[in-house]
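There's a structure below that I have some questions on.
One chain of protein is taken out of this complex; the other chains stay put.
All chains are identified by letter, namely A and B, in their written order; residue positions are counted from 1 within each chain.
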Amino acid sequence: MATEVLHQTDQGEAERRAAFFAHIAAGGKVEATDWMPDDYRRQVLKFVEMHANSELMGVLPEREWILRAPTLKRKLALTAKVQDEVGHAQLLYRVAEDLGKSREEMWRDLLAGKTKFHNVFHYPTETWGDVGIIAWLIDAAAIVAQQALRGSSYGPYARTMQKICWEESVHIMHGRDIVLTLVNGTPKQRAMVQDALDRWWAPIMQMHGFRTPPEKDKDLAWRIKAKSNEELRQEFLAIYVPRILEIGLTIPDPELRYDEEAKRWRYTEPDWDELTRVVTGHGPKSAERLQFRQIHYADTAWVRDVILGEGPGALAAD
Amino acid sequence: MGEGAVTATIPTATLAGPEDLDGATRAALAELLLALADDEFVLGFWDSEWTGIGPALEEDVAYSSIAQDEIGHARALYELLAALTGRKADDLAYDRGPEGFRQARLLGLDRGDWAQSIARRYLYDTADATRLAALAGSSYAPLAGLLGKVRREEAYHLLHFDGWIRRLNDDDRGRARLTAALDALWPAALDLFTPLAGEDLLVRAGILPRPFAALRGEWLAALAPIFAELDLPLPARRGDDGAYTPTVAPLTGGRDGNHDPAFRRLHDEMTMVYREEPGANW
Partner (left out) sequence: MQVYEIFKQEREGEAMKHAGNLRAPDDALALHYAKEFYSRRGESIRLWVVPRATIAEITDPDLLKPPLDRSYRVPAGYKINEKLDEARRRVRAAAEARAGARREAAGTVTGDR
């Protein structure tokens, strides 16, 4: 019964659409080769493309520290983590490619600033403390969202999220281990990780996005994602605020508290203007990171062109 | 029994650990382990620079695994060395000045473009395969045991880079870049076989089954048919005795701590966090 509605080709367009969205609403899944309305396809593509872009750009802030990791184990773990992010970008671009947009076109749009990536990857990484905070808390915030995406109506995306979540759980352990080592370390190390948390807290609070009313969120209505932005933020706070506080770190938000009556976390209103500015490419590192990508993409264009048979290097030709 | 026959008759793996070695042999073994470990360590560092910026996402992931493998091999070798000297593997890796590093000149150069990275990998992996094949028969059991495992991992690296050499060579532009890179790298690559201080002690004890000069000949002999097949110039000639010797002057000094300025920059970067709070837990 599950996929029958997707194949009834003798229906009129309107009935077919209605049957499709009824199938989605009932918890049904869609596969890459199934019929789907164009607007659903576009919406999934846009969502997955931004996710893929974020994995790709998310590589850069941490990559800078691969050469600087201070022990052999950290060096190995950080390289493996960044490698995972590259792998996730590949898995997600594959999902997006099968929806009809080529990887080269997606890269071109990303580098031209036409498509977006997550706010947190527009900020600088200043110290080794940042490496710990990113791997622990940014990845934790991401995994909360990604776990919910395992319930996505788009089957290939949901399955990819299962694999990604499994790998991300290692990152959180790696990050938490770094943070714990620093808080148990010298005063300078403790200060380093507290300073990192102070700088990253605001972007983390913005990371799940605006408090869009669920009824106005098309991604939610079509079950491309399964939880609203605010639900995800609340879930993250519920798990991680106690874990941050128990190890002696301070969260830089005097308003942050759990409201027993309302059964939700209260916090200082995030700077939504900053979020808008940052994700539209006006963050502190937006231009530099895109330019960095552009330079390296152009540097290796000849390899793709000659060896990988991709035709003229997409960017080099621009 | 003559001196020359010794190497062939030493039974493999008769030295169970450091306690079976005299002081001079121990010191020579430490030099060998440091050279092997630093080769892998520094190459792993340069290669890890490709993580996140490889020519395609799939290759990026594959190349990163190989970089991690090298760091892992270095870690295991530093641990063998730690058993000999009492210094911890992490301190060996991070608590040395650039002149304390013993990698061959080839590994002190920066990664260059993709063709240079591939060319270096190919020269290194083939040389390392020759070295590992010999050392797998080492009389020092901990080394023979470890390198047996390392060799199984390195076989895949070689397969990967053999494929890449062929892909590059099959295309005019790729071939031009590849041959330029090989030309530039040959002298420094020969440093992989520069004799080590105390090498004769190691050979006598069967720890190093054959001297590096002999291994260099084996390496060039193994490359000769492949380079002929690919129509790539091999800067070596075969003597009347059948042995291959290089026709370019080697760039030596790596085993004495002389390196390209690029390595100083790398060293600065790789010890940056460690130096912030030396001796701390990280």
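Everything that follows uses one rule, which is that contacts are C-beta pairs under 8 Å (C-beta built on N, C-alpha and C of every residue); 3 or more make two chains touch, one makes a residue touch a chain.
Not measured: the values here are computed from a predicted model.
> Can you say which of B:Leu33, B:Val61, B:Leu106 or B:Leu143 touches the chain missing from this structure?
With B:Leu33, B:Val61, B:Leu106 or B:Leu143 as choices, the missing chain is touched by B:Val61.
> Tell me which residue among B:His73, B:Arg105 or B:His160 touches the hidden chain in the full complex.
Of the candidates B:His73, B:Arg105 or B:His160, B:His160 is in touch with the missing chain.
> Of A:Arg17, A:Lys46, A:Lys73 or A:Arg94, which residue touches the hidden chain?
Of the listed residues, the one touching the omitted chain is A:Arg94.
> In the complete assembly, which of A:Lys163, A:Lys218 or A:Arg266 touches the absent chain?
Final answer for the missing-chain contact: A:Lys163.
> Using the touch rule from the top, list residues of chain B that touch the missing partner.
Counting over the whole complex, chain B touches the hidden chain at residues 56, 58-59, 61-62, 65, 159-160, 163, 167.
> Kindly note down the residues of chain A that lie in touch with the hidden chain.
Listed in rising order, the touching residues are 3-4, 7, 31, 33-34, 87, 90-91, 94, 103, 159-160, 163, 167, 307-310.
To be clear about the criterion, only the chains that are shown with their structure count from here on.
> Could you put a whole-Å number on the gap between the CA centroids of chain A and chain B?
For chain A versus chain B, the centre distance works out to 39 Å.
> Under the definition above, what is the set of chain A residues touching chain B in their complex?
56, 59-60, 63, 65-72, 74-76, 79-80, 82-83, 85-87, 89-90, 93, 128, 178, 181, 184-186, 188-189, 296, 299-300, 302-304, 306-308
> How about chain B: which of its residues touch chain A in the complex?
Touch list, chain B to chain A: 45, 48-49, 51-58, 60-61, 64-65, 67-68, 71-72, 74-75, 78, 89-90, 93-94, 113-114, 167-168, 171, 173-174, 177, 266, 269-270, 272-274, 276-277, 280-282.
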